[in-house]
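Only a part of the assembly is drawn; its chains keep their places, and the rest are absent.
Chains here go by letter, A and B, matching the order in which they are written, and residues are numbered from 1 within each.
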């Protein structure tokens, strides 16, 4: 079986093959591991990778998988199909959205403004921190969706570029 | 003694304070904003009062609403915790006027320690070393230039009413001076509503070392030794320890006595912290007074055995401090790490959301002051602190190992957090050596992000979990994982190896 996960905007390919009482795993066509003693419970996955035992806490929520390994946290996303992917890319290119829920404190641009890559298009405050949302490219402000003083949700688009 | 105290705060510190109250037989009133109704701190209170909408200005900073809540519930005193109104002299004054005891120094002392230039001058008179710099507020560029030449470059521009790094600018030569003053003034104005800035000698490789002091209404004053808080990110402490690896006993006793002098001179009561900078030549300078119980107070409690919140309450109730200075000992070593809802992989952007799974460490030498539970929502409106992990062990080396293991056992799934990042700092060689200053994070930035090392294992876990779901039947797995089934629900143990 082949699986694909996104982690920090990179896609990783995992190939899992059953061989007698273990799995042979190949990651990104390079690293190889022998996996044995696999147990999967609702919040714990344990296995030996090349004879080293791992206990991994996990929680699956929609297409995300939250994992904790020896204090390190990983959030893996199941690779989406092509349509979704290109849509995401498009959004990224033309839209500025808030990475987290918060208060929209400032929109220093107006429709029609010419902006450069990196120009601050909006400031969102969450947890006492002000976060400046930069323009992803040079362009012209086409649409402003949020209003100063409003709450915004995570991933809510605030400004669109032409 | 008080019968009832209102706790004007939320999260872990509200719980910490409520526990101290209950141990003294005092009942507690909790307050909450709209979004905080399901928050953990309310479960520790004897009564609760809604004080306003979710934004802090409407609720936890709403002096009127908090005073009304206190009156309505007949609370005799208010504990402000840290942050919010903890060092707000207007609030202290409003409590005084309403006949409610503010658990902290009185408004006069707060006003004195709140103004940095004024407290520099007070402290200077006592003979406590201060960082060379300007003794008065001015806008005159000439005076700035003169002062900078006097103390020697590099210098630092600071906001007079400031804190948390806002309005600060380091200046390396006279050419940069004017621009930096203007920038500092703009930032100070927007952050504190006051554009006053002043100038000090910039201390290179400074360590941040603070002393905990208690003082009662009868003039009895003791210090409880130091806390080293040099591990900071964007001027926010994230790891604290005591004893400091930088001090020997002579310096420790000397600085402790100086700290007491500062507190006494301000006629300051209850618990306060005197912050110092220590330069690379082990010269120390007075920095400022923190007029509140501090986030990092537990490490002092772990090594001295003195309950600081309890002492605060007792002093506010008019009791005398019964502990004598020579009874206070430092026993062993303690470290605290602050657990934040933030994403170290994405510029530490705050990460509010729902905690889907939680397992906190416990066992020998481990203390968790927590404000969260499995299933709770972390709102975006407040400080991202979730909890504090504190450990004690016989010595610094064993404490480092203990907190490193405890961080591994601290599982928070569903929101991004800084646990792995803290662990990487704790496990770094320079931290182990005790060889660090306030620039540690900046200087080690690259080393602190070697996060990929267990990515392969994470990917394998992800694939196995999918595989298990697949062999079990895709729909079952979907249900199991996306319907958010119980952690205790047995989806069966999928013995994958026995499937072909």
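In this text, a contact is a pair of C-beta atoms (placed from the backbone, for glycine too) under 8 Å apart; a residue touches a chain by one contact, two chains touch by 3 or more.
Quick caveat, the model's predicted, so the values are computed rather than measured.
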Formula for the entire assembly, written in the chain labels shown: A x2, B x2
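Criterion: only the chains that are shown with their structure count from here on.
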Length of the line joining the C-alpha centres of chain A and chain B, rounded to whole Å: 29
Residue numbers on chain A that touch chain B, as the complex places them: 1, 3, 5, 7-8, 12, 14, 16, 18, 21-23, 25, 27, 31, 33, 35-43, 45, 47, 49, 54, 56-62, 65-76, 78, 99-103, 126-129, 131, 154
Chain B residues within the chain A interface of the complex: 55, 341-342, 345-346, 349-353, 356-357, 359, 380-384, 407-414, 416-417, 419-420, 423, 451, 454-468, 470, 480-482, 484-491, 493-497, 499-500
